[in-house]
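The block that comes next holds chain A.
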Amino acid sequence: MTTLLLIEQVLNGLQAGIMLFLMAAGLTLIFGVMGLINLAHGSLYMIGAFAAAAVAAATGSFLLALFASLVAAAAAGVVIELAVIRRLYDRDHLDQVLATFALILILSEGTRWLFGSFPLYLDVPTILSGPVILPGGIAYPAYRLVIILVGLAVAAGLFLLIGRTRIGIQIRAGEADREMIAALGVNISALYTMVFALGAALAGLAGALVGAIQSVQVGMGEPVLILAFVVIVIGGIGSIKGALVGALLVGLTDTLGGVLLPLALGGLMDASSATSIGSAVASMLIYVLMAVVLIFRPTGLYGTA
Partner candidate 1 sequence: MTEPLLDIRRLTKSFGALHATDDVSLTLLPSEIHALIGPNGAGKSTLIQQIAGGLAPDAGRVMLNGRDVTDLSTAERVKCGLGRTFQISALAMENTVLQNAMLGTVGATRSVWRFLTPIMQDGQLRVQAEAAIERVGLEDVAHARVSTLSHGQRRLLEVAIALTLSPKLFLMDEPMAGLGAEGTARMTAFLSELRREAPILLVEHDMDAVFALADRISVLVAGKVIATGTPDEIRGNSDVRAAYLGDEVPL
Partner candidate 2 sequence: MDFKQLLAATCVAALGAGAQAEGVKVGMITTLSGGGAGLGIDVRDGFLLAVKGNDDIEVVIEDDQRKPDIAVQLADKMIQSEKVDVMTGIIWSNLAMAVVPAATAQGKFYLSPNAGPSALAGKGCHQNYFNVSWQNDAFSEAAGTALSNEAGKVFLMAPNYPAGQDIMAGFKRTYQGEIAAEVYTKLGQTDYAAEIAQMRASDADQIYFFLPGGMGISFMKQYAGSGVDKPVSGPAFSFDQGILGAIGDAAIGAKNTAHWSKDLDVPGNAEFVAAFQEEFGRLPSIYAAQGYDTGLLLASAAAKADVDDADAFRAALKEADFQSVRGKFSFASNHHPLQNIYLREVIKEGDLVTNRIVGTAATDHSDPYGADCNL
């Protein structure tokens, strides 16, 4: 493998990590502030993608579609929070897991009922459809570069929001002590609804952005949900920084493992078993990574007990 190809694969790994970060950021934010495990986060991702596909089909505008994904996912988030989620804050993790698992069933099949059983069409805007040539001569899809930029912008925005703004102070106070923040006169339930909607909007945006280069279909949220959980657990639940680092680690491990393992094994055995065994091990690799991180740091890289 040439160095140039290796660099391109590293770029691919980073890009996969950024896509995961978009999803994981909302998940970790919701957990950090409200202590809630939300399995239905993947459904919000799916809702964002479907809303984008529907609006893009109706208007032909990708920007409108992105906007629609934010609005639809945030609106769905508000409805879900008001109807179900707010009853779960005081419950243990087990009840949260089950209730949000039930939400997955309802939202997935509801979406299928509305949009049918066939995948929808959503494509990248024409202006971003081709590759651009990076320094060193790597041809890289323009749209993926845009995803990297959007992801980094979202990360920066979140750090600013949490670190520099009044709402961020309230969020951090809420993480530390619910009663304290309520005593300070902040409307805690409105704050929670807002944080949930923000997390949902991020998931929806991720769904729309990623949906344009993947398949917009029912059930698309579940694999990425599991990955997002792997990410935030590696990073330490509740930490935005952890989510970013975890996402990049997972993206790199997954991408480079799939490419390098079969090559590495090729030296030890014949080509076809190296491919097959290498691929088998590569598909387990991120879970191995997560288990190893937790064994040495039981609360993740940046987590607190």
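Criterion applied: all candidates are chains of the complex that A comes from, given by their letters.
Note that a contact is a pair of C-beta atoms (placed from the backbone, for glycine too) under 8 Å apart; a residue touches a chain by one contact, two chains touch by 3 or more; residues count from 1.
Everything numeric here is computed off the predicted structure, so don't read it as measured data.
Touch, as defined above, links chain A to just one of 1 or 2 in this complex, and that is 2. Residues of chain A that touch candidate 2 in their complex: 1-2, 5, 8-9, 12-13, 15-16, 19, 108-109, 112, 117-124, 128-131, 139, 141-144, 210, 212-220, 223-224, 255-256, 258-259, 262, 271-272, 275-276, 279-280, 282-283.
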